[in-house]
Each structure stands twice: as structure tokens, then as C-alpha cells.
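The structure appears right after this line, and notes come after that.
The other protein chains are all here in position, but one chain of the complex has been omitted.
What follows is subunit A.
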Amino acid sequence: MSARVQTAPFDLAAELAGFGAGAGAIVTFTGVVRDDTGAMAALEIEHYPGMTERALSDYGSEAAIRFALTDWRIVHRHGRLAVGEPIMMVATAARHRHAAFQAADYLMDWLKSRAPFWKREIGHDGAAAWVDAKASDEDALARW
């Protein structure tokens, strides 16, 4: 049961070693830097040190209660990430798969619009543009 914020890459296999011992179901989600237009070179992610760690930890603890998780982990990177690099991961462990899937989905919806990260797209030409929040992410959160 832990949340981390870091610039370094993470190793999914290493994160899962010993994770969720005794659980019947483990779900993992990995977010990857995507380029929809062919013009993007990297993503720069800014965050709010102190608040970010606290928020991720709070959301993880809330998910643990709501979905009776036996374990959970959130790792979120910040700084400059090239297209194709992993940005973040969520892992959830529960007795049964339904709770583990739901908890991962719930955590992703919270992280998308309530964790203090801000993404900026950096183009091949060096131009930078802040990524706007999506109304669909806000709608996704409302269903919980």
C-alpha cells in the first residue's frame, strides 16, 4: 500500500514482486506517453511536491476501503518523458477480479482530474503547449 512520485523509470516486474501476497486477483494499469499527431517529441509533467504524494496516498486509501483491496500501489513520474515511455502505473490486489478491476478504474479516474499534475506537450520543433483537461475525464469521475 504505497504511492510514489519520481522522475526515474519504473520496472513493472520489480513493482509486482511481493505485491498483493495472498490476493486472488491483481490488476495493473500502465499509462504510456502517446503521440496523436506525429508532431510531439516529449511530454513534460509538472507536479505539486508534497500535495501530490498526499493526494495519491489518500486516493489509494479510499480505494482500499471502498473495494476491500488487500494491496495497492501507485507510481507516477514527472519531468520530461519521451513518446513511448511509461508515465505511471496503478496496481490493485483483491480477493476477486471484479473489485481489482473496479479499483484500478476508480484510481485512474481520480488521478486524471484530481491529482496535481500538469502535462505539457513538447513538439519536434521545440514548441510547448499545456494539455487541457478533458470534460470526459470529469464525467468519468462523476460516475463514482
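Quick note on the criterion: a contact is a pair of C-beta atoms (placed from the backbone, for glycine too) under 8 Å apart; a residue touches a chain by one contact, two chains touch by 3 or more; residues count from 1.
Going forward, contacts and distances are computed from a predicted model.
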* From "Molybdopterin synthase sulfur carrier subunit", "ABC transporter, permease protein", "RagB/SusD family nutrient uptake outer membrane protein" or "LemA family protein", the hidden chain's UniProt protein name -> "Molybdopterin synthase sulfur carrier subunit"
* Thinking of the whole complex, not just what is shown, which of A:31, A:86 or A:123 touches the missing chain? -> A:31
* For subunit A, which residues reach the chain that was dropped from this view? -> 31, 46, 48, 50-51, 54-55, 76, 87-88, 108, 111-120, 130-133
